[in-house]
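As structure tokens, the structure follows; a few thoughts come after it.
Of the protein chains in this complex, one is absent; all others appear in place.
Presenting chain A:
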Amino acid sequence: MDFLRPASWEEALAAKAEHPTAVPIAGGTDVMVEINFDHRRPEYLLDLNRVGDLYEWEVGEDSVRLGASVSYTKIMENLRAELPGLALASHTVASPQIRNRGGVGGNLGTASPAGDAHPALLAAGAEVEAESVRGTRRIPIDEFYTGVKRNALAPDELIRAVHIKKADGPQQYSKVGTRNAMVIAVCAFGLALHPETRTVRTGIGSAAPTPVRAKAAEEFLAAALEEGGFWDNGKIVTPSVAKQFAELCSAACNPIDDVRGTASYRRHAVGVMARRTLTWTWESYRGARNTAKGAA
């Protein structure tokens, strides 16, 4: 095994181009587990800890450019207003020790269907900034996950940052596990209301070979909200709408039975989380709307 220690992003790209089999390591919370258990013996480890700009983030007008190595702790501390869904998801990651090391770049690189960040990224809307010596490209998050622990990166590419849309409405995140910490999701659900475009987006984790959106559910809910004039009148979403939304979210799952839960449990739980997160986000939207009206 060789340990490659690039001091800059350019050096990292050059190293990855020269050694496409090199395994990038940043927080190490996935890679080191595999090495410790002898599940993986990469020829090269590519340490990204020295590449300082991977730890930085910029808040732009419409989106946040989040460096690949920004820790979950930093996201919780600094980006709760801009990225509420991702901040909530970050808080469910493992433990403080793991949140201090792990970041979204690694979550995307590993591309586990159970990765905690994915449902939040899918719901908010995001693009992955991938780069190689050949150039930079932005991969829409919907096209990023290609299979179980597989992603759209080319062998010579590294994840530099993720561009995540700033919240224009309430976002929520929910995760099922056996305790409140140190839990790999049995299943997870992210929901973002986008009042500016009058759309909603979802993300489902651990209930299909890849993280997925429940597109039929999103379209149904957007149409129902539009039809009932809900965005304008701020009325409570009717139980029948919430119920159907939940059923469509369950239907978007393609889960398996495994040690953490059965397929039917996952389908059921995703429906429950969909209904609850819809209630939470919609109440929050109504609250904000009524406050704004009161002030005016």
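Heads up, the rule we're going with is that contacts are C-beta pairs under 8 Å (C-beta built on N, C-alpha and C of every residue); 3 or more make two chains touch, one makes a residue touch a chain; residues count from 1.
Going forward, contacts and distances are computed from a predicted model.
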Query raised in the report: UniProt name of the unshown chain, from "(2Fe-2S)-binding protein", "Heme exporter protein A", "Aspartate carbamoyltransferase" or "ATP synthase gamma chain"?
Result: "(2Fe-2S)-binding protein"
Query raised in the report: Among the options A:Lys16, A:Arg101 or A:Arg266, which residue touches the chain absent from this view?
Result: A:Arg101
Query raised in the report: Of the residues A:Gly28, A:Gly177 or A:Pro209, which one touches the chain left out of the display?
Result: A:Gly28
Report task. Please pick, from A:Ala181, A:Ala223 or A:Ile236, the residue that touches the omitted chain in the full complex. Result -> A:Ala181
Query - Absent chain, residues of chain A that touch it - result: 1-3, 5, 25, 27-29, 31-33, 35-37, 41, 45, 47, 49, 94-98, 100-101, 180-182
